[in-house]
Structure formats: C-alpha cells, structure tokens
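The complex is shown incomplete by one protein chain, all other protein chains being positioned as in the whole.
Lettered A and B in written order, each chain numbered from 1.
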Amino acid sequence: MRKGPTTLLFAAILAIGIFSIRAFNKEPLYHSQSYVFGTLVDISIYGETDERAKLLANHVFQDFQHLHDQLHAWKPITDSHPSELGILNNAFAQGKQPVTISSQLANMLTDTTQLSVKSQGLFNPAIGHLISTWGFQRDEFSAVNIDAEKIKSLVKANPRMTDIVIQNNTAYSSNPDVKLDLGGYAKGYALDMAADYLRKQQVKNALINIGGNIIAIGQHGAKPWRVGIQHPRKPAAIATLDLNDGWAIGTSGDYQRYFTLNGKRYCHIIDPNTGYPVQHTQAVTVLIPPQTNAGVLSDVASKPIFIAAAENKSKAASIFGIQYFMVIDQQSNIFVTKALAQKLNWVDPDVKKDSHVKLITLP
Amino acid sequence: MHIQTTADDHRIAKLAAFAIALHMVEAVIPSPLPGVKPGIANIVTLYVLLQYGFTTAAWVSILRVFASSLLLGQFLSPTFALSLSGALLSLGALALAVHLPKRYFSAVTLSILAAFAHIAGQLIMVRLWLIPHASVAYLIPIFAVAALFFGVINGIITNKLLYNKTLNSQTNPDTELNKSTENAK
Partner (left out) sequence: MLKKIAMLSLLRSPKTAIQHLLIGDWLTIIFSTILVIYLFQTLWSHQQATKVQIRLGDKVYATYSLNLQQTIHVHGPIGDAEIHIAQGKVRFAKSPCHNQYCVHQGWLTHAGQAAICLPNQISLELIGEEKPYDSLNY
C-alpha cells in the first residue's frame, strides 16, 4: 500500500515532464525585421539557436546598411557626406574626369551594363534624371507637374550604361545626362549577398525578404518555405507558392510607389524609350530557379517584361531566359506561363471563382 | 441594546480572525504573477469545513473576504470583486465535495476542487464583468497549475492539522470533538 502511491506519484511527475516539454516546445524559427536599405527587410532563420540566429540576422542587416550608404541614389549618408553613388553621379554631371570607385561598385556597374545591353535598354539604371523628374527619388510621392518638354529632352539625351567607361576602379561618363539609380538592381544584389553569407555560415534554412524580393535557403522545417504574392489592388495575397532551396521571386508593381493625377496612376517604373511611367501593366512576377545571381535576376528580369507592350512581353521574358512569370495587366487580366501556373495556389476568392487566368505559351 | 452571542459566534469570530490574519500575511508577500497566491487562508476554511460543518466554514470565508478587503483598503474594488467571486464559487464546490466519502477523499481533494473553483470564479468575473472579452485564455493554464500545486499543499497541511487535532482529542477526551476524520494509514 505504501509503494503504490509513490510509484503513482513518480509516473505522474514523469508524464508531466514529458508533456511539458512537448507543450512548451516552439519550433526553432527566428524571425526578425528591420527597416534598412530604404525598405522593410525580413529574415527568417530556421534550425539555429535564437542567439546565433540573432547574430547572423544582425550581420546581414548591417551589410545592408553599408550597401545602402554606398548606393543610395539620392540620400547622402550625412548632410555633407553623399553616398558613393552620389559622388559618382555628381562627377558624371560635371564632366569626364574619372573618379575612383570601390571594386564592389565597379563590379556592379559592369554587371548592370551587361544586363542593360542584354535587355536592349529596357532595364536602364542610367535614367536617374527621369526618375527624379517624376518625383520618385524621394521618400514619399506626390503628384508632380508633368513637364513634357523636360521629359522629351531627357529621353533625347539617351543616357545609357554603355556611356560609362570603367577602368582600373575608376569611372567616368561620356554623357553628362547619365545619373545612376540602382533601385531595380540593388535589392537583388543584396539578396544574393545575404544568401551567400548565410550559406557560408552553414545556415541550412532561411528566408530573406528585401522589400518584397525573396530568396530561399533550405526549407521551413519539414516543409518548403511558402511565399505569398501580393494582389496588385488588394491588401492580401493573390496566390501562394512554395519556394524551394535557392529559388528567388521578385515582382514589379504599380502599387507601391506611385501617385495619381487626374484619375491616372503614375508608377515608378519608367519606360526609357518614352520617358513616361508604364500604364498598361499592374504587376509582373518572375520566379528564378537556383543559380548564382538568382537574386539579381529576380529584381532585374521583371522590369523589361513590365515595360514591354503586351505582344512583346514573352520576348522580353526570353531575354533573361525567364520561364516562370506572371503578368497582371491594367484590366486585371492574369497571364501565367504554364510552368508557373502549376506551382501557384490561388488564394484570392475572385480569381478562384472566375479562374479567368490565361496561360501564356512561350515561344 | 444587548446582542446575545453564542459559543458558535465566538468560534466563528476566532476562526475568521485567524483567516484574516493569514490573508494579511499573504498580502504582504509579493507574488511573481498577479493573481497567483498560495491562498493559505483557505486552510482555515477547509479545516473549519471538516471540523465544524459547512455553515461555519461559509461564515468564516465570507467574513474573511469582507474584513480583509476593508483592512487592505480594497473594499468594493475590483480586487474585492475577484476575492468574493472566487470565494463564492469555492464554497459552492466545497458544498458539493464535502459529500464525497471520507474513506477515499481527504482534505487534499477538497482543497484542489476548491482551488480550481476559486480561479474559475475569478476568471469568470474578469471575463464577464470587469473587462469583458479580455483574453483570459493565456492566463488559464498558469492559474490552473498554481491551483493544483497550492491546492495539494494546503490540503496536506489541513490533513496534518486535523490529524493532530484527532490525536489531541484522543489524549484529551473532554475536548470538543465533532466530525473528525480518520486520516491515518
């Protein structure tokens, strides 16, 4: 009779112990957000201790901050200290005197020049003046008075990446109207940089989101990372898909940076050929399979597709070999390549109901 | 005017005083979490219940709630409301539980049931009246664990006291003896 109660007590305590551990166990997912690089950066790390994950994430945030300081197209680091890019842009405007630049920036310029040429100028980071004229080189956007003449002359000036001569870590521009704005490239670059860093640190599972561009490492535990794609006109996701190891996704849209004037929307993606913001497309999403510069492509490759006219969009996609992409035009019609359609899970109730999603056949 | 007091009244007063004293002691000791307390005054309630019956226990308990709140300056405050709702539901549970066979259930069971009823009364009061729709879900597990833990301890102490009292009365046969509990073995 004495032994009975004691063993029962032991059993009870053991049971409590086991259940408590299960009950209190949360998954090893570290999640941190920071407003750096002029945008919201979101890092999820799975399978590391909180302390280690925090260290890693902070390192990444710091790297981004340095990058931001280097590359900001219009904000100086301090009032008297412009960014490296700012200095370069000033030099370009003033003449052909070569300026010393860091090797990192030199590499970026070479890279972006190649991409720009490949896209036949649809991706053009040299049109900083145009972007500024439209008021998009500010933190907040409001309607601007459209100076048609100025825009015309800026387009005529034809600033191109090929106007820039890079030699021995110096650069100058033969065209004073070249102003660099790496907005459509920097996030992708940062994504690749962060992914490389984390992989080198033996991180097996992470998800990095820089201003909406996402790259995945490993999985979310037993299942793949899952990302949502923003609906261009609703504060919700239009679809979700699994992002496997090394895959990256990027979207160009007219809903984040824009202003309305006389009922018309003017977004921040400018057609270099016309000098005017694109108005026929709401959003373009590209999905990039694993490769060295998956991040860069997720940023850059959506722009030419966005800018190209409807009948030329497939061609624009083939420039960078994009097989997985989606276009949502101004009338909210959805076009998806078959390859991407197979991966998408539609969550928007209107899309699910009508399923007026048109499949794009690639040439 | 002269109020007649009985021996019962005196007993109730003495016991209530003791309960109040214990409550005071507890009020001074800081608790890690709001609402989580050992509730040592409940030992008195249990002891009284098993020695002198439910009515006496109810008196002692309610008197304790009122007098303590007056002494602590919490009369008619939300704390008082919580104290009262907890005490009432607790007494309700005891009224039922006291009918459990003494052969199998000692004061420990009563204490645990009373403790759970107590926190239930308090959480219901918060949810329905003080801050309606507030999320008490998060607090329930914490209170429940405290109720179980302190319920067991208070019950064990009560058992010991009753056991000693039985021993005492066995050696002193002319001491008043009501419902004593056979707790040994």
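Following the convention adopted for this analysis, contacts are C-beta pairs under 8 Å (C-beta built on N, C-alpha and C of every residue); 3 or more make two chains touch, one makes a residue touch a chain.
Keep in mind that this is a model prediction, so the values were computed, not measured.
Within the entire complex, contacts from the absent chain reach the displayed chains A, B.
Among A:213, A:282, A:314 or A:337, only A:213 touches the chain left out of the display.
Within the complete assembly, A:33 is the residue of A:33, A:153, A:260 or A:312 that touches the hidden chain.
The omitted chain makes contact with just one of the residues A:184, A:253, A:275 or A:295: A:253. As for the chain not pictured, it touches chain A at residues 2, 5-6, 8-9, 12, 15-16, 19-20, 22-24, 26-27, 31, 33, 40, 42, 44, 207, 209, 212-214, 220, 225-230, 237, 240, 249-251, 253, 255-256, 285, 347.
One chain is missing from the display, and on chain B it is touched by residues 34-35, 43, 77-79, 82, 100-101, 103-106, 108-109, 112-113, 116, 126, 130-141, 144-145, 148, 151-152, 155-157, 159-161, 163-165, 168, 183-185.
Going forward, only the chains that are shown with their structure count from here on.
In this assembly, the C-alpha centroid of chain A lies 63 Å from the C-alpha centroid of chain B.
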